[in-house]
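Every protein chain but one is kept in place in this view of the complex.
On to chain A.
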């Protein structure tokens, strides 16, 4: 009895034919509510978009407001390999071909012809500053040439396989772009230095740096952002392992040496340094 009542009550609540109410409201009431909420949400969305828009207006196109996280620029290698591991067998072409391909495509924008066509031959060993005057923006900004040939043995021009086939592989190291960063101090250019991680110096053998001393020339700094400096070519340093011990896993760590870049951040293993695993297998 009571159950039936309850059921009827629900039924009536859902659709009351007497008052023509659906879920306790008439059609016009529902309509009003729907309209109100529609308007309300449109208004809220509009307001959100507006505030976001105004917030974006406050931003500078060429320079981020803050660079709190980028005090130490990251270092990265090419080829990346899987999980920063470069493992291949020198006799097995397929095992290193992907690395060679990666290097080829990475270096193609650095072809001398492209660089000479797009970029400017700057005066080396000094910052290439192109500041804006007070009112006039000095845009677009020119970029300095970084010709592939600077990398010599690791340029892939003389040695198509970057030494991978001989067991003397090249690894290219790049410094993450950070707007306005001026690494080095007192005219001293920042440089890369690589060392084995644990005591296997003898296993790593000799290393050659290109360009000489593994430096990033000062003329490539500062960076003005991708909008102002469209053709910016990031400077590179290549290292070539000349007589690495075969069939052994070697942990290599490369650091940037610049007197204004701290490279010891315990938490971030890629800030100012990069480490990777290298293993070249060989049958003999």
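Definition applied: a contact is a pair of C-beta atoms (placed from the backbone, for glycine too) under 8 Å apart; a residue touches a chain by one contact, two chains touch by 3 or more; residues count from 1.
Assume contacts and distances are computed from a predicted model.
Identify the UniProt protein name of the omitted chain, choosing among "Nuclear cap-binding protein subunit 2", "Alkyl transferase", "EF-hand domain-containing protein" or "Sodium/potassium-transporting ATPase subunit alpha".
"Sodium/potassium-transporting ATPase subunit alpha"
Which listed residue, A:107, A:178, A:257 or A:278, touches the chain dropped from view?
A:178
Quick one: say which of A:47, A:121 or A:195 touches the chain that got left out.
The one listed residue touching the chain not shown is A:47.
Just the residue numbers, please: which parts of chain A touch the chain that's not shown?
On the chain A side, contact with the omitted chain comes from 32-33, 36-37, 39-41, 43-44, 47-48, 50-52, 54-59, 62-70, 73-76, 80, 83-84, 174, 176-179, 223, 225-227, 232, 265, 267-271, 274.
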